[in-house]
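Just one protein chain is left out here, and the rest sit where they should.
== chain A ==
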Amino acid sequence: MNIQDMILTLQNHWSNQGCLLMQAYDTEKGAGTMSPMTLLRSLGPEPWNVAYVEPSRRPADGRYGQNPNRLYQHHQFQVIMKPSPDNIQELYLDSLRALGIDPSQHDIRFVEDNWENPTLGAAGLGWEVWLDGMEITQFTYFQQIGGLEARPVSAEITYGLERLASYIQDKENVFELEWTSGVTVGDIFMQPEYEHSIYTFEESDETMLFNLFSTYEKEAERIMEKGLVFPAYDYVLKCSHTFNLLDAKGVISVTERTGYISRVRNLARKIAKTYVEERERLGFPMLAKEVENHE
């Protein structure tokens, strides 16, 4: 099964479980969790079920397209279900069956793995899911987001698409994976991988990046004061990516590093709090909708 078909299959499966199908969010980010579709929506009492593909940038993992396993940018298929349904594990295993993986012919295990993202004040408990020894999914019950307790609890399922594809297609080099019939990952992503690595490690303009970080941070602060949660959060994402670029370049010293992380965390906390307040002010509309649907 090629990656395109995997995406279609997963979308179909989760759509049938009542998930909204969203598109990737248009700001650079390190993981699908950071999309507002997850990070903000998993806050507060409103139900939320969503699935989307998220291209995730990890500048420090760039390898000029030379490493068969590491990428500047990989793809995650992200599912959020809030509150987590009682049969969420079964729903997940059904998605593997849909991808043609018959659990009885493999060794599938849920191995303890607790997730924490201090920058976002977020933490959860769960597992990494092993398929014949390979970690293919991160499965997490959110306990805390932006420093706030997650209630009700969301289940987050994050498939590493390239990983999973390398198993399904039995390929050892990520660039040889078939995106769709006749087109490989290498065809599409080799050039950007190479160029982004050059940019990240050699060509990026540190002075400009430092300036951008401060500018984005100030703007986030400013518009948050006005209660504009989503635009403010976009600037937090920009801060985070800018920080990752600086960090990958190796120009952030120890003391600065801790400082930067706590600056982003403080912003994330404020936004989380403001988001819940804004939703409350609006009367938690998705909650009302749920009641309506049940009537």
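The rule we apply is simple: contacts are C-beta pairs under 8 Å (C-beta built on N, C-alpha and C of every residue); 3 or more make two chains touch, one makes a residue touch a chain; residues count from 1.
Operating definition for what follows: contacts and distances are computed from a predicted model.
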Omitted chain (choose from "AsnC family transcriptional regulator", "ABC transporter ATP-binding protein", "Sarcosine oxidase subunit gamma family protein" or "Glycine--tRNA ligase beta subunit") - UniProt protein name: "Glycine--tRNA ligase beta subunit"
Of A:64, A:141, A:210 or A:284, the residue in touch with the unshown chain: A:141
Touch criterion as defined above, residue of A:55, A:68, A:147 or A:186 at the omitted chain: A:68
Touching residue (missing chain; options A:33, A:49 or A:84): A:84
Chain not shown: contacting residue from A:109, A:226 or A:289: A:109
Residue numbers in chain A that touch the chain omitted from display: 67-69, 83-86, 89, 93, 103-112, 114, 124-125, 127, 131-134, 141, 143, 151-153, 155, 167, 172, 250, 253-255, 257-258
